[in-house]
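Below: one structure, written as structure tokens.
Here the complex is missing a single protein chain, while all its other protein chains stay put.
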Amino acid sequence: MPDKLMSLAEAIAAVPDGATVALGGNTLHRSPSAAVHELIRQNKRGLNIVKTAGAYDVDVLCGAGVADRVTAGFIGFENEFGMAPLYRRSVEQGRVRALEHACYSVIAGLRAATQGVPFMPVAGLLESDVRTAQGFRTVTDPYSGQEVVAIQAIVPDVAIIHVQEADREGNARIYGTLFEDTLMVTAARRVIVTAERIVDGAQFAAQPELTTIAGWLVDAVVEAPRGSWPCSCAGCYDYDAEYLAAYHAAAKDMASFQRFLEEHVLRDSVLSSQL
Amino acid sequence: MPDKLMSLAEAIAAVPDGATVALGGNTLHRSPSAAVHELIRQNKRGLNIVKTAGAYDVDVLCGAGVADRVTAGFIGFENEFGMAPLYRRSVEQGRVRALEHACYSVIAGLRAATQGVPFMPVAGLLESDVRTAQGFRTVTDPYSGQEVVAIQAIVPDVAIIHVQEADREGNARIYGTLFEDTLMVTAARRVIVTAERIVDGAQFAAQPELTTIAGWLVDAVVEAPRGSWPCSCAGCYDYDAEYLAAYHAAAKDMASFQRFLEEHVLRDSVLSSQL
Amino acid sequence: MFPPDVMMAVAMARLLHDGETVFHGVASPLPMVAILLAQRLHAPNLVYLNITGSANPQPEQLPRSTVDPRLLRGTRSLVTLTDLFDLSARGRIDTAFLSGVQIDRAGRINMSLIPGPDGDVHRPKVRLPGGAGSACILPTAKRTLLWRTRHDRRTFVERVDFVTATGHADRVVTPLCVFRRDHGQLRVESIHPDVEPATLRAQTGFTIDVDESTPVTPPPSEQELATLEAVDPEGVRKIEF
Partner (left out) sequence: MFPPDVMMAVAMARLLHDGETVFHGVASPLPMVAILLAQRLHAPNLVYLNITGSANPQPEQLPRSTVDPRLLRGTRSLVTLTDLFDLSARGRIDTAFLSGVQIDRAGRINMSLIPGPDGDVHRPKVRLPGGAGSACILPTAKRTLLWRTRHDRRTFVERVDFVTATGHADRVVTPLCVFRRDHGQLRVESIHPDVEPATLRAQTGFTIDVDESTPVTPPPSEQELATLEAVDPEGVRKIEF
């Protein structure tokens, strides 16, 4: 299989403005943050971010003007940091549209995409205002007559997944929780894997049961040590509570947020500074 | 979690006549053959066997009068041995009903069961006579108006899965190909795991990424060394070509098949004779 | 008087039964603590599942995020969030924990938004985090225990401004009381020690029956307090307050 290893800049350059982009990880954990920062540096616009539960990644993309739609079930920094400040403000001020889902209906949409069908029936949701607000339709089971909510396929143009180990063909190992990452990989048209470590593919051949993502589903592989920072990466590092607290403080107004972005994201040196 | 280790006889005793039983593995590989033999010894009747592609397991259950329905995409011994003789004869003579699916529609039915929805849309199949023969209905995508085949949920009363390693709580590792085994586990009301080896659960805790089946989904664990025999079990043993050839020869008429069953399955000693 | 974090953790733990399959999601320190507490007290065979996909973890240190890899320690298996939602969808989660920014008399929750002018949900006055899994879990898990660390009239309302989820809410545990949902309505099952009925009425945005005859939540026992201290020595549960 071809060598898919490339620079982060090159991998992210292939993400077009307006794309639907699925981000792996969940809340403060194993987010593809290095790639998120590169989306900001490359000044992408109009992205629709797909995630079940997002935090820093979705929030900073809203604040930087990169995302204008968020398809997700939950956006928040959990109890330690609270609300997602820029997501919240962007939606309230009309710059970002919250395409609110249940986490499970995001999953249903990704499943439909994975399975090549236009929609996926999903249990629950019938009496939720989320359904009516988003115009989720229903379908009648042709066997029992039961009404079920139908979620339209969500086909990400790109899925970006951060993993602990990958080889140059794109085979990848995730240690710890997978979240919805493998489903995003199969649903998406294009897959970018960023990895803490690039390892020899022979290791994967020795124990293919541990391979989480098959390389033949992957388009680009990027070496990105500390690529989840400031989020956690299981077995590698914890989330950076100090940075996240500073982020929250900076997010109070747009001027301080811009300075924060300049210092921590827009400067070229950001990645190397974290090594 | 409770200790679920029990004898094969005890685990299989809980399978009621008339049950829908999903069998793990595929054609000649990792079939739960020891459990299949025990179903025959316990003289079960009226089972509906669910499998994507079956061979010896489904055939011997048809020949022994245990199965009266087969829900599957393919039943055959592949090229070395050819047709499934007793499945074929039982269906042609009206003792067994072939509920023919595509393998993927078996998967769709198991997915619907797993996801708690009454049906699952599935790509393809629209113009196949399999659809009309089995009365698969269609459903209209409420978004695009596209017609899609809808497969009714297949909820096995029991799934029986043979694995290489399990602990007493039911956590299990499958080495090599999973086939549809994990989907059968989630779709079924009750799960029986037979294992080549019972191992200490601490091994699972040390590397949970290798756990294929979560113990909390499992109801019974059985130690069954060579439990796939005469089928293969990856990393443990090959299929028994000599036995399978003798089986095919014996299957030519019911008298010789009965003698074969007596000798190889019905005698109590069958399991120990294979150790 | 017991601090609300103690009272709530204990009250939530007591609601769990031995042998149940219990689930919590993101941002759920109190449920995490309550489940671990119940396992040590009266429910050793409870199956504890969480959004990290672990089963019966034995965390060395309790995380402040309930999606944290610390919640994987000791698990013998890993599943995805998808697997957990599927489990709920097919009716195999006995008890789920969910919360709501607003909770109404019918046990419905709002985690989504406060609508803008003319009820505009797309340009809301307040954008909340969203319900995560609740719109699918509340109607499909056998029962849901709601909890909320704030008990005031903005939280406990006659009707939520937006129904993020409705379904099988069974109890609501707050710093002041335990509600039980009965014939589709929240009723006070017990009032916490040292809480005045008048305070509870004043802090609740819908009419409730509560007076001196209302049962009092039994105060935490010595054993409950000691076990809570052992389970959560750092008081991670307090970050919810």
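Per-chain residue numbering starts at 1, and chain names A, B and C are given in the order in which the chains are listed.
By definition in this document, a residue touches a chain if its C-beta (ideal position, glycine included) is under 8 Å from a C-beta of that chain, and two chains touch if they have at least 3 such contacts.
In this text, all values refer to a predicted model and were calculated from it rather than measured experimentally.
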item	value
Displayed chains contacting the withheld chain	A, B
Hidden-chain contact residue, picked from the options A:61, A:113, A:133 or A:233	A:113
Chain not shown: contacting residue from B:45, B:88, B:197 or B:226	B:88
Where the missing chain touches chain A, by residue	1-2, 113-117, 167, 169, 171, 186, 201, 204-205, 208-209, 211, 213-216
Sites on chain B contacted by the missing partner chain, in the whole complex	26-29, 52-53, 72-76, 78-80, 83-84, 87-88, 91-92, 94, 97-98, 100-105, 107, 122-131, 133, 176-180, 182-183, 232, 234-235, 239
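Basically, only the chains that are shown with their structure count from here on.
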item	value
Chain C and chain B - chains in contact with each	A
Highest-count interface - the chain pair sharing the most C-beta contacts	A-C
Per Cα centroids, the chain farthest from chain C	B
Interchain centroid distance [CA atoms averaged], chain B/chain C, Å	40
Chain centre separation in whole Å, for chain B relative to chain A (CA means)	37
For chain C, residues contacting two or more additional chains	54, 72, 78, 88-90, 140
Interface hub residues of chain B, defined as touching at least two other chains	115-117, 209
